[in-house]
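Removed: one protein chain of the complex. Kept in place: all other protein chains.
Let's turn to chain A:
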Amino acid sequence: MRDRAGPASSAVTVAEPERPQFDAIVVGAGPAGSAAALELARAGHSVALLERGPFPGSKNVYGGVVYGRILDELIPGWYDEMPVQRWVTRRQTMLLDGERSMTVDFRSQSWGRAPYNGATTYRAEFDDWLAGHAQKAGAVLVPSTVATRLLRTERGRIVGVRTDRPDGDLTAKVVIACDGVNSFLAKQAGLFPGDQAAHTTLGVKETLALPARTIDERFGVSGHEGVDIEMLGCTQGIPGGGFLYTNSDTLSVGLVLGLQGLAKSGKRPEEVLAELKRHPSIQPLVRGAELVEYSAHLIPEGGYDTMPQLVGDGLLVAGDAAAMCLAAGIWLEGVNFAMGSGMYAGRAASKALSSGDLGALREYRGLLESSFVLADHKKLRKAPELVLSERVQQRYPGLVCDLVELMFTVENPKPKPGVRKLLRASAKRNGVKMRELARDALTGLRSFG
């Protein structure tokens, strides 16, 4: 019977291997895993890169933007070869309330030129490309293979993984777990402190096909320019948000929904998404598009305070497995943090392997703290809580829409009211006390400032 990964699985105790088969095993060929494998292989270490899907990217769900600055360090000149759908030159933040919406729209043509800022991409193409670099550097990619358990010695040191293949034990001096959100390997190693359900969201996404010219016309872009729209107030009271990204000839439209809030609401995610697509601000953008894919995936959105221990005895954790997804309202980033953490995990492992002192794996955390990976998460540690709070989710979109509607509704012959008066009226109408508004503004300033 095939061994399977799962929440009930536990590590297997084995004898200390005399000659490990590899210097390092990286579990998961996503952005974190491939970056780690690339660093290790470049340093001359033998590395096995395990991937559960038939090819890297085949199991991933993502509807976002890849911010490639970290790739400057990892793959110089990356933007000339990375499989890109569109370079994001237009970024919108949209607040929705009922049939109304308020949008902040920013455009920068410089984002559409080298060295670029962010791009939409298909993960099946992007992950395959990044894993290809790791393979070219010497990593051995093993597809269609699931790491089901950790192998650990009686002293507790992790010395490899068991896979779901016959004779499937694989040994190495270091294991890097990049096995994604809800990492069974990190859990088996006892690195997660508790239940992650409260800090995990469900992302659902539809990929909708439209001719490239139609996308250009509807979104006001041309050529390889693309648009990134982030939405708040579109989740029918469920903590979360929405997104819409342009690809070459498809749109990615979806929602991120808090798991517990979704379960409590009794609603189906596809129903909430269908409602978003009917909104007067969204419907004209997606009208007539053909649904080509519906997908869903968990996202670790708890931030810094919900991260597991990042280093175990012979084990490092990176990417979504380490909850390195930044969901801080105006900043929604994941792939760059995955690549960054994977790269530093690879460097820490490489240094430990070269020196023969596996204690050097502990330097991994220091590398992350001195880089954007943990620095940003630490700085924005209060942001997820604020963004997913009841006021931000359910009252502020209405408050903002009321305020703007009152400001721009012309009621001659009445004279125009002052903005402060309108703000007080809008706050009152949406059940927000001015004291709460000030407190949230201060929290926001502290978090984002």
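One rule holds for everything that comes next: contacts are C-beta pairs under 8 Å (C-beta built on N, C-alpha and C of every residue); 3 or more make two chains touch, one makes a residue touch a chain; residues count from 1.
As a convention for this text, contacts and distances are computed from a predicted model.
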Out of "Carbohydrate ABC transporter permease", "Cell division protein FtsL", "Mycofactocin-associated electron transfer flavoprotein" or "Cytochrome C oxidase subunit IV family protein", the chain not pictured bears the UniProt name "Mycofactocin-associated electron transfer flavoprotein"
The one of A:145, A:183 or A:306 in touch with the missing chain is A:145
The one of A:12, A:61 or A:124 in touch with the missing chain is A:124
Where A:18, A:80, A:167 or A:411 are the choices, the one touching the absent chain is A:167
Even though one chain is not shown, chain A touches it at residues 2, 21, 48, 54-55, 57-58, 124, 128, 140-142, 145, 163, 165-170
